[in-house]
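Below: one structure, written as structure tokens.
What you see is the complex with one protein chain gone and the rest in place.
So, subunit A:
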Amino acid sequence: MNESHEEWLARLEKRSHDRQKAFIGGIANRLGHGPMTEAPLNPHRGAPDFWTALEWNTEEKVKRFTDNFLSVGGHVERLASFSDASAFIVDKAKEMDVKIVLRQDEPALNELELEKALPEAEIAVWNSDRDKAWKTEAAGADFGIVQADHAVAYTGSAVVLSSSGKGRSVSLLPTVLFILIPVGRLVTRLGEVLETFDQAGKENLPAGIHFISGPSRSSDIENDLTIGVHGPGIVYALLIG
């Protein structure tokens, strides 16, 4: 029983490899073919052609995104620039008497200069100090501020990708979430974003890819809609440009 964690993992790994052959061989057997080494011809990849042809112009995309996001209880603002976004967030922070703001570590968000505009609040930058318990920090934050990597008009979704400076918790644990979306990142269909992950390949995918389409919600009690059951209950999509 003095097996180390690594030895234990190695033992499981070996067992997994040993079993893989029988497990998957059994499937091939039942399907009535031998081991497959080459990819089967797949005539039906992705959405039908009539769908992939759909493309909206910028104003249509902004309108559809806005309608969708509002319809599920989210908030949307169209702003001209990042400094307008900063002013909007500062305004809300004062209105709600915010104590802790947590934001991703990104150049565009540095330029919001929230530290200057909100001297009385703590402005934390994700993973800026390696020793800090960042998940706990996020759970205590009033505002979380992120920039979307993509956004989808058809479903009203913002897409955030994780990295060392971009925590998954920042868009999840704070009470209020602000998602800054440069209008140039807004596409029409979900597939336009999904295809980029196929193109990137597994080596270039982040650990977490999250499509966020509004505030956390549940209808589990008597079909009565409740907002903010686990994730942020108040979500602002700030469309910039």
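The rule we apply is simple: a residue touches a chain if its C-beta (ideal position, glycine included) is under 8 Å from a C-beta of that chain, and two chains touch if they have at least 3 such contacts; residues count from 1.
Assume contacts and distances are computed from a predicted model.
Peer 1: Write down which listed name, "Carbon monoxide dehydrogenase small subunit", "Sodium:proton antiporter", "Iron-sulfur cluster-binding protein" or "Branched-chain amino acid transport system permease protein", is the UniProt protein name of the chain that is not shown.
Peer 2: Going by UniProt, the chain not displayed is called "Iron-sulfur cluster-binding protein".
Peer 1: Just to verify: which one of A:A47, A:A87 or A:V183 makes contact with the chain not shown?
Peer 2: Of the listed residues, the one touching the omitted chain is A:A47.
Peer 1: Going by the contact rule already stated, which one of A:T58, A:S83, A:N110 or A:T226 would touch the omitted chain in the full complex?
Peer 2: Considering the complete complex, A:T226 is the one touching the chain left out.
Peer 1: What residue numbers in subunit A mark contact with the hidden partner chain?
Peer 2: Touch set of subunit A with respect to the missing chain: 5, 8-9, 12-13, 15-16, 19-20, 23-28, 30-33, 35-36, 39-48, 50-51, 68, 72, 126-127, 134-136, 138-139, 154-157, 162-164, 167-169, 172, 189-191, 194-195, 197-198, 201-202, 205-224, 226, 228-232.
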